[in-house]
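One structure is given below, encoded as structure tokens.
For this view, one protein chain was removed and the others were kept in their places.
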């Protein structure tokens, strides 16, 4: 097994799926000879040519709208939106069409397509390049929202997303692109969409995170183990929608305490839904109110201040401790 | 005081504000000679002329994007998006600019603008004309989201929104446009943005709703009073963001039980945030898990089936009863 | 150095008219159309017209919901869509009823749609048609994607996309035409310029004198035709479809026509346009013009026309009856949960079960109460 960054692992997933199925087509801005601004499509243009790795004009609605047509035709477009901060230009194509085609035609037509986009802060990027607004998509009926947390699961989930018969929003944390390496097997590996993962088992408190926030969540668990001798359970959602409610509820029934972590702004954010599901499924097991450690209700500040915006291990651990104070 | 429909009350608010301040400019599709597809701008073109009531080309991003420029200039654009199902074409202009201009320039520039749009189901409209996706905006830092529940508060809130120095999303429930009349005074009346209203006082359970859902919430309270002799408190949010948390928490501390109602799909919807705030502020007062009575996690079905999608009084009352069963 | 005029190449913009409103025919330009194709077009136009009238009637009786009439635009969408093979793709907006039916959409499907049944957007099995698109201009991009895919698969399929004059103001129109030209995708863009977008006249929609000239922005051929002249529409569409099929890329066709009726049945056009203007366009009715032409050419007789009208009347009546019967079986609210995903996610299933329970209880109560 090779040690890979998430960028390399995603690249491998794309290459292998393209080899396997000539209906898999990549399209996006600068994904061709340039290999994508983050190099996720590196060398694929050379290997597969301009009919498989399609540079588009600078137009996001086109990328998504054309993909809808291609998917109806029977292809499997995997489109790259250069930064999730510019996916809004395509919002109407996603909401009005990608998410609805199967439903509108009662299953006659459907759109197997993946919309990949880098999201999140922490890499000193320009403005509009650091937001985390996956909640928009999770609230949109007809979409699946997948957010990997490392090279290996990113690769396996991207393969699953490409094979999924329905449109998948696939958000990739920029902060994870090159910051860690993992063993990723050359052999095929998939992960089921809609299933969360217990990243670390424990019984004192449940910490729920996804994407780039899994790492600080695990670090928080370390802190709690060290200082408080407390075994926190860390759940990595992997899929935000549909939510793996069963796993979450089971964990909180066991621990009685929960901390929900995300980079997205707090209000009307993904964490609220998790709280609501736990309220529904584990209310009588809760020992304390569920804590939310999230982005603030403001815009991610330009990069000199972005660190303070991002939830870190200390902030998460502090919240976990608060669930023990009545 | 004249008995007015919500359409008439909104029309009055626009007329009075336009008279008062020549920087108030209306723009949108078919708002001129036609008076708007719902007639909210009826006769304003004749009264104020084409420089104050501006028909735009069929382009939502233009409506919002031009409004941003007009607002920076010092005008107060009130734009109409013909149906909230087509506001997504302008999503990037709202998220990337309207919501950020003040913040980006540290207060040097700001955009006092109102984006009016009809939303919601119940009037046998075509597809894309019945959705309720206010959560998108409530989750977007930099926006206020106002949703009136009747002619009188619609008028007062629209006046407040126009005078507000920041961008306001103003969603108008189509189902309320002509279905009821209320006394609306000719004299100026405003309502503070960010304040909810106790539509009916009670102590047994708190029912939280807004927009077109306030009526079934009140009807549910009637049912509970009749059948169970139970006094439900009904809170009409009026503003979804910023949320009047204080009032909600105070009510639930008193009742110990809550039902949150909205038309929007449930998952990652507005109700989740309300649950999360109550979890935070009133957890130790809760006698039972908070119930959500909401739109289902699907697309609003075409109108022959839409009634079944919409929360009604019976469904709300049943949820309230569930909060009494352990 | 210096200042010189730029003459954009690749994109000549012509105006084409073959059979005018007075029955004058430019025989030099008259397209060669096989008789059976003429009859197919006539039948489609006539059926479109009568069905449209029937739908309006039904709407007035409260037997369907909001409906956007197509009267007067039949030549524009039939004269173009007729060029498509069954294996080609047809991408409608919402004002191409006659063409939709010619392509295989059943009248029942339309009746279901305008009665608020999701079954009204099921396209026929194996059909290459997309369902109607309500968000203006959005379907243009799907057409480009389909055309890109057809080119990729080298099938020789052609795609035809329809939209109105108002649609040309949307970003999606621009992006779609630009991408189509960049990829030289086999797609024909047919703009039904009916002069109005609800209450907004063309002059407030764009400052350009024609919509056809917008093709120049994309280095694409554009042509403006008399959209009430089915021969001109046919000739322009044939040129465009042939070009697309031969690898010559996309074309923009502007069909100048008129929305004789209201925008939809919720609209009152008296608020914004004069009766004289409408009357003037009534004189240019594409159906009357075409019928005369066919009679003159002895492609049809008065007798046959009467028989055709009768046959169509019965077809429509039968369809209305079938649809109304069908609707009594349809409308199970539980269907709203199906087909959102290939596999229903757990929470959605919960919602379905909750509604099922509610309905069952209400049923029991109604029964016992």
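Labels A, B and C are assigned to the chains in the order they are written; within every chain, residues are numbered from 1.
Basically, a residue touches a chain if its C-beta (ideal position, glycine included) is under 8 Å from a C-beta of that chain, and two chains touch if they have at least 3 such contacts.
Since the structure is predicted, the reported quantities are computational estimates derived from the model, not experimental observations.
Chemist: Over the full complex, note down every shown chain the hidden chain is touching.
Modeler: A, B, C
Chemist: For the chain not shown, which residue from B:102, B:116 or B:200 touches it across the whole complex?
Modeler: Candidates B:102, B:116 or B:200; residue touching the omitted chain: B:102.
Chemist: Where the complex has a chain not shown, which of C:74, C:100, C:172 or C:285 is the residue touching it?
Modeler: C:172
Chemist: Decide which residue listed in B:5, B:41 or B:56 touches the omitted chain of the complex.
Modeler: B:56
Chemist: Even though one chain is hidden, which residues of subunit A still touch it in the full complex?
Modeler: Touch set of subunit A with respect to the missing chain: 29-30, 32-35, 37, 55, 57-59, 61-62, 85-86, 89, 124-129, 266-267, 296-299, 301-309, 314-315, 318.
Chemist: Just checking the interface: what residues of subunit B touch the absent partner chain?
Modeler: Counting only subunit B, the missing chain is touched by 25, 51, 54, 56-57, 59, 61-62, 64-75, 77, 92-93, 96-97, 102-110, 141-142, 144, 165-166, 194, 242-243, 245-246.
Chemist: Determine and list the subunit C residues touching the chain excluded from the picture.
Modeler: Residues of subunit C in touch with the missing chain: 1-6, 8-18, 20, 24, 26, 29, 169-175, 178-179, 181-182, 184, 204-210, 212-214, 216-220, 224, 249.
We take it that only the chains that are shown with their structure count from here on.
Chemist: Please identify the chain with the largest separation between its CA centroid and the CA centroid of subunit C.
Modeler: A
Chemist: Compute the distance, rounded to whole Å, between the mean C-alpha positions of subunit A and subunit C.
Modeler: Those two chain centres are 40 Å apart.
Chemist: Centroid from C-alpha atoms only, then distance subunit B to subunit C, rounded to Å. What do you get?
Modeler: One centre to the other, that is 35 Å.
Chemist: Round to the nearest whole Å and give the separation of the Cα centres of subunit A and subunit B.
Modeler: 30
Chemist: Pull out every residue in subunit C that's touching 2 or more other chains.
Modeler: 118, 121, 135, 171-172, 340, 345, 347-348
Chemist: Give me the residues of subunit A that touch two or more other chains.
Modeler: Subunit A, residues with two or more chain partners: 92, 96, 103-104, 141-142, 243.
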